[in-house]
Structure formats: structure tokens, C-alpha cells
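The complex is shown incomplete by one protein chain, all other protein chains being positioned as in the whole.
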Amino acid sequence: MHDDESVLKTPEEPMEERSGVSRRDFLKISTIAAAVPVVSGPKMVLAAGEQVPVRGPGKVPMTFNVNGKAYKASLEPRVTLLDALRDSLDITGAKRVCDKAECGACTVLLDDKPVYACSMLAIEGQGKKITTVEALMENGKLHPIQQAFVDNDASQCGFCTPGFVVACKAMLDKHPDPTPDDLLHELSGNICRCGTYAGIRGAIAQAARKGA
Amino acid sequence: MRAFDYVSPTSTRQAANLLSSTWGNTEILAGGTDLLALMKEDVVTPKRLVNIKEIADLRGVKSDSSGLRIGSLTTLAEVAEDAGVREKYPAFAEAVREAASPQIRNMATVGGNLCQRPRCWYFRNGLGLLPKDESGKELVEEGDNRYHAILGNDGPARFVSPSTIVPVLIAYGAKVRLEGPKGKRELPLEKFYVIPKTDRDREHDLLPNEIVTEVVIPAANGWKVAHYEIRQKAAFDWPLAVAAVALKMDGSSVQAARVVLGHVAPTPWPSPQAEAALKGQPANEDSAKKAADAALANAKPLSQNAYKVQLARVAVKRAILKAAGGAA
Partner (left out) sequence: MPDYQWPDPAHRTLIGKRTPRVDSPEKVSGQARYTYDVKRPGMLYGKMVRSPYAHCKIVSIDTSAAEKMPGVKAIEIVQKPGATIPWAGDEVVGVAAIDEATAEDAARAIQVKYQKLPHLVSDAEPPAGAAENQGPLSLDDLGDMLQNQVPERQIVALIQEYGISFKPTEEDIKEAKDEGVPDSVIEAARNATVHPEAANKTKSNYIKAATQSQGDVDKAFAEADAASEGFYGAPVIVHCCMEAHGSTSEWTDPDHLFVHMSTQNVSGIAGQMAEPLKLPAANIRVHQDHVGGGFGSKFSPDRWGIVTAQLSKKADGKPVRMMLERDSELEVAGARPSAYARVKVGAKKDGTLVAWQSHSWGTGGPGGGGMPPIPYCFSIPNQHKEHTAIRNNIGPARAWRAPNHPQACVLTMSALDDLAAKLNMDPYEFFLKNLELTRLSKIYRDEFPIAAEMMGWKEKWHPRGQNISGNIARGVGLSLHTWGGRGHASDCDLSIHPDGSVDIKMGTQDIGTGTRTCIAVVAADALGLQATDIKLYIGDTLYPPSGGSGGSTTPGGVSSSTRRAVVDARDALFAKVAPALNVQPDDLEARDGSVRVKSDPSRSLSWKEACSKIGATPITSHGHNDQAAAKNKPDLTNSGVGGVQMAEVAVDTETGIVKVTKMVAVQDCGLVIDPKMAESSVLGALVMGISYSLFEEKIMDPTTGRMLNADMEFYRLAGLNDIPELKVHMMTGPGYDERGVIGLGEPPVISSGAAISNAVANAIGVRVGVIPLTPAKVLAALNQTQKAGA
């Protein structure tokens, strides 16, 4: 037996293919890593008596809600939310640094909660409210936490700054008057190589007073 | 990352059906905080991802006669903030709150945390879970093993079990529920972890098409539980040693104890030796020290991690004293 066939084989209920794609064709699409990107309606696979759409490995049409605006893109399932934002939607505030959940530079809000955009797939970001640093300014005016970053000189090279600003905003939304313990647990997911931590502490203190 | 196809089943049965019966073809995608990194590093190369996040049944914290039931898709942040968890299982809530970073806790699921793969740097560099070079030389033994196992490390597996929330769950007597092609099963959590003997084995008692559905924690009546981690950085750092301790006191002496170590062995490491040492003793510095010595009596450090024996001892001692001093 071809090794790849086991992808589709379960001892209980072998899957069936529908929508005109023969079983063999499907195998080809699903197993060739460098498949030609194709945009088409989802194939379906029967699992436990129900049809389940199979997306990819080629490009899949996707829609996103970023900073209150609707976006469309056609992307492979393997594209991360971060790369989709940066390379397809040209929203570049969130930065790619470690690309694996270690540094926080890619922090965005997903349904108002801070997450690492590098560590989720774009396809999973559909139907969610995505907020990036770009959306924090209102009417051309900096958000209080952003102003506090400026006042406390909390950025040097600034590459970590967008992620930090978003993480700080989320932290302050949850803990308007953060204790050192809150900082320890709720603001530990971002790294700054230039060493702006003293400024960031100052910024948090300032924004907390103002009730950012 | 290599290309894959992506399915989002809405029931556990569907999911089990969509998964392959051999490792390597498909992977379950939960929070993705571990899986995507493994795929980017080309350590795991599935042809299909089965995203289980659309399975509503797997979410949330419920409580019933069997205790607290935590759906495998519940995020770490949801657990840390759950009023029931905080009230009845404070040591677990604390361990969860100390794990990883706020962003990860918003994404990572309990099921994913239980099933996360080792952080061993040979494994993550694509050199294998039981890493050897072409000549058969064991890379960990010969190489830089400062963060590797000091217990249970005779076999080819020398990584440490990564989760920092599992030891305390075991101390609470938690069970894990699984669902797969052969139906459902339940295991004491400590039995879910196994030491792989060959490159084909994984470190969990999990079939490739089996899904962790729930973690059940029995009522902690009368148990005082504590979790203690030794980390170099203040936060967002993998610990060098973890200990979780549950004590049932009879007046001032220990009637029963559970002692579980983490980050010292290829599995979470319950220590019957330490439990025996505590039994019938008062819980104080002296007995805690003796129990800690007992827990590490069989430790066999590798060339560069003897210091971890000391750290694990301190973690056990401090966890015992913390448990004795604290509430349930």
C-alpha cells in the first residue's frame, strides 16, 4: 500500500470522496507539498456520516475583519495570520521576529485578546475581530498608552514597540491599575532587545493613572 | 512550513475519522502554539491538519459528581480565570497563570498543553526525539544536556516532559479522557505519559487518531496542594525544575502525600519514595528535606546537569512547605 493512503484510512469508516474529485486525484493534491496553487470551491470528504470541506493545500479564498475593515485574500492554509496581515494586506505594524511564540513582536488582538499572530494560521483568523496597532489611534490622535510610550521614551529602534503597545493596552484593559504581580503575569510575553523596559514601566504608570 | 490540507470537523467522531491511523500523516490543530512551530522547523510534517476548534463539546469548565471537568479546548487563560478553578484548585490556577505568556495562554488549550512535544533542542533542531548521529552516537549524552533529564534517563529518551501544569494536575489526582476509533477511554493522567523506546514511539499513550476530550479533577477535599517552579527568568521561561505536592494531614502529621516532579524526566515524575518519606511525619523543613532527598535518591545526572538534582530537591522541599502552609 502506498504510504500516503493511510491519510484517508481509518479502521472504522473509510472516507469517501465527492464533488467529482476521484480518490486518487485527491491523494495527489493532498500529498504533493509543492502542489500548484489552485483556487476552487472546497472539496468535501465524508467523515462520520457527514460532509466536511477540505481546504487547501492550494489557495483558499478567505475573508478577514481587520481594524473594522473587511479584507479578502486568496491564501494557502499554511500562511500564518501574521504573514497574511503583513504580506497580503500590507498591514505591517505587527512584526515578525522569532516567528514561533517567543518574543511578542507580532502581538495583535483577536476578539480583543492579545495573541501571537505568528502562531496561528490565517485561515483560523476568519470570522474573528482582528485589531492591530494601527487601529489604536483615533482621529489622528495617539491612544493614551501610545502617548505614554512617547512621553516616557519607551521605544528605541522601535521594532518591538507595536507588539508591546498592543500587549500593554490589553493588559491595562484587564488591569487598569496593574500591580507588579499583574505585570509579572500579564506583561511577560514581549521582549525588547534595545532595553526600553524602564520607559515601558513609566508609560504603564502614566497610562494607568490616566485610565487608558 | 510544508503545504497541507485543512479540515475543521464539528464533532469528535468526525475528527477521529479525519485523522490517519499512523503518525506522520495528520496532526490535530488546537491552539497551534506548539504545532505551528514544529511544522515551521520541519520537525512535524503533516499532510493534513485537523482543526478541532469547531468542536463545541470540547470547550469549557463544568463541574459534576466526578469533580471538575475541563474540556480539552478550554484555553489556559480561561482556566486561570475560572472562578471554580481558582477557588477549589488554587495551585492548579497558579501553575496555569505562571505558564508561558499571556498571549500563549489566550491561544493554548489544555488538551494541547497535555500533548505538547518536548522542548529538547536536539528534537527541535530536527535531530530526532531520540537523537543520534549517523554513527549511532547519542547526541544528548555526548552533547549539551544541561536541560535534560536526571531521572528516568537510562533509555534512549533523555528529554524532559515539558508541561508545567501537568505535575500539579497529577498531584490533584486528575484523569484524562480520550476518544478515538475504538471509542472512549479514561486514564489516570500519569499513565498518559510514556517513555518512548524507539523513534516510532511518541511520549503519550495516544493513538494518532485519538483525541483528548477532557481532563477531570476529582474534588480536592482535605488535600493541601502546592506547585513550585524554579525558573531562571522571572517569567516566560522554561523552568529548570518543577514540583507539585498534595498533602492530606492528620492533625499535624502527614496522612498521605502525592509528590510529582516536572522537567526532570521524560515523563512527569511521581515519587513514591518521597511520598513514603512524608507519611506519618510532621510537614516541616526537616521532613521536607528528607522527602526531597528521597525523591532524588535515584537521580542520575548526565554530564552537564548535576545542578538540576539540587534544584529538583529544592523544588520538592519548597513545594512541601508551601503545601503545608497553604490551603487546598
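Observations on the structure shown:
Read from first to last, the chains carry the letters A and B; within each, the first residue is number 1.
Throughout what follows, a residue touches a chain if its C-beta (ideal position, glycine included) is under 8 Å from a C-beta of that chain, and two chains touch if they have at least 3 such contacts.
It should be emphasised that the depicted structure is a prediction, and the values quoted were computed from it without experimental measurement.
Remark: the omitted chain is touched by one listed residue; of A:Val45, A:Cys103, A:Ala170 or A:Ala208 this is A:Cys103.
Within the whole complex, the absent chain has one touching residue among B:Tyr6, B:Tyr89 or B:Tyr122, and that is B:Tyr122. The chain not shown here is touched by just one of B:Tyr6, B:Tyr172, B:Trp223 or B:Phe236, and that residue is B:Phe236. What subunit A contributes to its contact with the hidden chain is residues 33-34, 36-37, 76, 78-79, 83, 86-87, 90, 92-100, 102-103, 105, 132-134, 136-137, 142, 146, 149-151, 153-162, 165, 183-184, 187-188, 190-201. Not every partner is drawn; the one left out touches subunit B at residues 1-3, 42, 119, 121-122, 124-125, 127, 133, 137, 139, 142-144, 146-147, 230, 232-238, 240, 304-305, 307, 310-311, 314.
Heads up, the rule we're going with is that only the chains that are shown with their structure count from here on.
Between the Cα centres of subunit A and subunit B there is a gap of 26 Å. Against subunit B, the residues of subunit A that register as touching in their complex are 4, 6-13, 15, 29-35, 45, 47-48, 50, 52-58, 60, 76-78, 80, 99-101, 104, 107, 110, 113-116, 118-121, 123-124, 167, 170-171, 184-190. Across the complex, subunit A is touched by residues 1-11, 13-22, 25-26, 29, 31-33, 36-37, 39-41, 47-49, 51, 53, 77, 97-98, 100-104, 106-107, 181, 209, 234-236 of subunit B.
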